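A protein chain is absent from this complex, but the other protein chains hold their places.
Labels A and B are assigned to the chains in the order they are written; within every chain, residues are numbered from 1.
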Amino acid sequence: MAKELKLMKGNEAIAEAAIRSGCDGYFGYPITPQSEVMEHLMAEKPWEKTGMVVLQAESETSSINMVYGGAGVGKKVMTSSSSPGISLMQEGLTYLAGAELPAIVVNVVRGGPGLGTIQPSQADYFQATKGGGHGDYQLFVLAPATVQEMYDFVFLGWEIAFKYRNPVMILSDGAIGQVMEKLYVGDYVPRWTDEELRKNAPWASFGKPTDRKHHIITSLELDSAKQELHNHKLQAKYREMEEKEVRFEAINCDDADYIFVAYGSSARIAEKAMQLGKEKGYKIGILRLITLFPFPKKKIAELSTKVKGMLAVEMSAGQMVEDVRLAAEFRCPIEHYGRYGGIIHTPQEVLEALEEKIIKRK
Amino acid sequence: MTEEIIIAGFGGQGVLSMGKILAYSGAMQDKEVSWMPSYGPEMRGGTANVSVIISDERISSPIISQFDTAIILNQQSLDKFESSVKPGGVLLYDPNGITNPPKRTDINIYKIAATEKAADLGLAKVFNMIVLGGFLKVKPVVTEEFIEKGLMKSLPERHHGMIPENLKAVQTGKELVQAVHTL
Partner (left out) sequence: MFNQDIVKPENLVYKRTEVLTDNVMHYCPGCGHGTTHRIIAEVIEEMGIQDKAICVAPVGCSVLAYNYFEVDSLGAAHGRAPALATAIQRLNPDKHTFTYQGDGDLAAIGTAETIHACNRGENIVIIFINNGIYGMTGGQMAPTTLVGMKTATTPYGRNVELNGYPLQITELLAQLPGTYLVTRQSVHTAAAVRKTKKAIRQAFENQKNKKGTSFVEVVSNCNSGWKMPATKANEWMVENMFAKYPIGDIKVDGELVQK
């Protein structure tokens, strides 16, 4: 595949990936710090290039329901927003999960709660990985740390979403959304033809041919016994994801005394902190999480038996750290460090936190 | 080589686009680059700043708080970022509107009267390229050839006619920059 070099913001990379990955439709509503996604799409006019539909909806509520509609007829559809807008979308997300519809939802997280700030944050971890909407369901959550990953995870997102018939969330943050970096883009993947759609999404409500009964896309089942069975099916799917789809990057973990567990922007800051620590003679590794659900429980359990301690670094008051503790089952000290409300921790702060909370701990 | 730069000034001075051209030029020269703007309401006419990193290695954090070079275009930015220059680093500023010049003695300080020069030449549009020229004279992190390529890549095609003028401004900047205090 021919690779073309571009310099793009993370948000623009999402939009570029949408066009190049054969996305059929994007439905969104402006909110800082992710408005460049739709701005880039509107400027590129993909309806002229690939036939992709782009629409500015009247609200995030409407955007996510447009996504639900498009997904229900088997199309590759997506939306993006930032924290307050994602809160509004929770209704749609649980319906998507309940009706088992594939879709991509990008959250370029900003500081909360409420209207909060417009600066980067990672305080939507719980919302993304523990439901957010009602009912027992899981989003598949990918955490990009670079502009390239913002782009690549859209392609990966379609694969996962259609393989499991499950909504995929790309959990980014204001820093990754706004930073401009080198990006290698590939050739355009054509949108699915009607025949391909019927093959790849045979369950969809794309119009009833004469040779089958009608399809119904719904999350409603009035018979509780049947609904329990449906829940069993969903849970089995989530367990399969945990078995097969865990992704992470382990940097210098093999002989590390200490581990930073982090994702997205925080992982990059931790990487710098790791370099600073190396100058001071510390053996630090980083476990950078790529999938937040499924969570890399096994890897953390394995590392927890080998190291002297782990520091969960996240721009929140301590959310991911809970999962790290659960996975490590207290086999080693696990602490949290993070700034929040839109403040980004510095590498120096992260290293100091490791020293104070873990290394010098008695 | 890793060069961590902050460019700060008023909105409308071309701070973000200067950073973008620098980042593009670095990318064209096969370096790793990142460009991280301040964003939000402060962009609307207030101060604007952007961090640019140009490196031979993979860039870890694009968010930085200590800089090898600070390019400063107004007093507020000078007040905010003078203390964030790494010891031994560079502070380059335009003296226009500066009432409290930088005082640090552990860094290299340069000034470039780019506002005045741009006004004299009637080239307000390429003011930021004069400043960029001054920076490249002090820290040649990218070569001229790649500045041209960076301009080609970052400017929309309809503006490619302006590239020679931009390159000339870079030259002007190189000649204009003056050392104030060097280690």
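Note that a residue touches a chain if its C-beta (ideal position, glycine included) is under 8 Å from a C-beta of that chain, and two chains touch if they have at least 3 such contacts.
All values reported here derive from a predicted model rather than from experimental measurement.
Taking every chain of the complex into account, the chain not shown here touches A.
Of the candidate positions A:P46, A:G70 or A:G277, contact with the unshown chain belongs to A:G70.
When the whole complex is considered, the residue among A:E58, A:D223, A:D255 or A:E279 that touches the unshown chain is A:E58. Taking the whole complex into account, chain A touches the unshown chain at residues 24-25, 27, 53, 55, 57-59, 61-63, 65-70, 72-73, 75, 77, 91-92, 95, 99, 204-210, 213-220.
One rule holds for everything that comes next: only the chains that are shown with their structure count from here on.
Separation between the centroids of chain A and chain B, computed from CA atoms only, is 34 Å. The touching residues of chain A, counted against chain B in their complex, run 5, 7, 32-33, 118-120, 174-175, 178-182, 265, 268-269, 271-272, 275, 344, 346-348. The part of chain B that touches chain A in the complex is made up of residues 20, 23-24, 27, 32-37, 39-41, 59-63, 65, 153-154.
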